[in-house]
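Here it is: the structure, laid out below.
Removed: one protein chain of the complex. Kept in place: all other protein chains.
Naming follows writing order (A and B), and every chain is counted from residue 1.
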């Protein structure tokens, strides 16, 4: 037991130690200050800007930023969709895979362009190396960079700067942050045993004399950006539980830290931008406390094991169902909380097999979206919650609420509450309710067979469905599985299309709102601070924010949590 | 190209609010009438979809309730984007 907790503590200590280093580096990058890599990257970037005809001096308004973002994402999505549909004719297809069904390709494209990487397919049997590298691998960089760009534009607006240029932010996010870190990480993974090859599946003869095809491919570089960019789409179906993706404890440590490094550090970057590191650390501390609480709840649940099985065994055993023994309960629990919290979505154990506390925590992570949160957007959401907390409680000091000296008025409240309070429940609960209403199909409707194809009845089935949409809407990508969502299942079409709606809505509506909010804040005349100004960088206010997050963000989903994991926990008698 | 959301919202708001103010007196009955008309379509769908688990009356009631909920949600959206009107 002790060993497990030491593993967790050590990982978290590394995360905290990295935060100020990476955070201030990112601040330097986005503030366009001198960095170590300048001599190499300046010319490269200059070529990119020249080729794409970007005027790097031009700063964008919120709308221009959003429009550039939507347009570039659309172009990327079309490109990748075409790659998928034409993979049969394209090179690097040693296993001669043909094109996937149109809805699988569509869902996968949307899923990857939205930084979600929800997968309704098995990577090794669906996509060629070309599709994986040029399609998925490409989107893994650009979607992560898109998220980072939004996060940084939001921070700029919040701190009264102009929003910047989307294309420049996108380029610099890749050249200065994602690419250098990925190269270092990929080399490390390679050294620790992750394969990187363009050869087709290895053919092995087993002890019984049978022939076995062992899937492999260019995994190492794919793996690191999968974690670092909060993508989470595995090269192989079983993701980071696969021994080629995550062979040992060392790679597991690297992958866990890579997942969480950027979302944590971005809070510090905010501190540099706002010139208020105290506030950054306070907010960081608040999120860290929730995160730590979640890790402890999950870990205790897994360590305690399943009471029904323990009764059969006659001795308490940790729950190792669906887990890799090389990671054990502690690393699996930490990985699961981290991957759902950061909207990465990579898994090193089957979340479906977690005990109800784990189910509760992972679902809560998806509902809250701020326990570090997605690449860039998570930090932005966090500050949107701060804005909402300012608005709700700020009146109590007898002034129009203001954050960083900027008044929170109607427009800000519309954008902030719409994006973090309204969009998420709509995208999760409405399709979820439809799927649960027709679990077995409806004669009169257009779907003749099973409508939803949910494998479990009762509480766990409910969790599976809600998790699917929560994961899509939060752009996480992990799944409780157990849904017949892969083609050629009859229900694949429903899941592909309904999840696509949640993916798109969960990604772009908040992004547009965030950018407009940032724009509107940046244009406000700051109100000078006086004794009558509510200070937001105090422990008291940070605590108030936590309360607002709990009541406004989490209570919405309380009925779901009560009928899903909580009811399941009671039914297990745990 | 996507038009500027602000001006779009403002346009929608203007058309809505002029319509709202001019015909305010007839507005509520008109919406109720529309709701009932829609229900003529929705209720049979509910009846069919539930495979006879509900009686015809119950189907009408359920469909009407569902439509009322949707109408209420639409109303709240209007409040969110144009709170000045209320």
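The rule we apply is simple: contacts are C-beta pairs under 8 Å (C-beta built on N, C-alpha and C of every residue); 3 or more make two chains touch, one makes a residue touch a chain.
Note that in this section contacts and distances are computed from a predicted model.
Engineer: Which choice in "Thiolase", "ABC transporter permease subunit", "Potassium-transporting ATPase ATP-binding subunit" or "ABC transmembrane type-1 domain-containing protein" gives the name that UniProt lists for the one chain left out?
Structural biologist: From the listed options "Thiolase", "ABC transporter permease subunit", "Potassium-transporting ATPase ATP-binding subunit" or "ABC transmembrane type-1 domain-containing protein", the omitted chain resolves to "Potassium-transporting ATPase ATP-binding subunit".
Engineer: Of A:363, A:462 or A:549, which one is in contact with the hidden chain?
Structural biologist: With A:363, A:462 or A:549 as choices, the missing chain is touched by A:462.
Engineer: Touching residues of chain B against the unshown chain: what are they?
Structural biologist: Chain B touches the chain not shown through residues 24, 28, 54, 57-58, 61-62, 65, 68-69, 72-73, 75-77, 79-80, 83-84, 86.
Engineer: Can you list, in ascending order, the chain A residues touching the missing chain?
Structural biologist: Looking at chain A, the ones touching the missing chain are residues 388, 391-400, 405, 408-410, 412-414, 417-418, 421-422, 425-426, 429-430, 432-434, 436-437, 439, 458-459, 461-462, 466, 525-528, 530-535, 538, 540-541, 544, 547, 551-552, 555-560, 562-563, 566-567, 570-571.
Methods note: only the chains that are shown with their structure count from here on.
Engineer: Would you mind pulling out the distance in Å between where the CA atoms of chain A average out and where those of chain B do?
Structural biologist: Averaging C-alpha atoms per chain gives centres 35 Å apart.
Engineer: Over in the complex, which chain A residues touch chain B? Could you list them?
Structural biologist: Chain A reaches chain B through residues 63, 67, 70, 410, 414, 417-418, 442-445, 512, 516.
Engineer: Quick one: which bits of chain B touch chain A in the complex? Just the residue numbers, please.
Structural biologist: That would be residues 1-2, 4-6, 45, 48-49, 51, 80-81, 83 of chain B.
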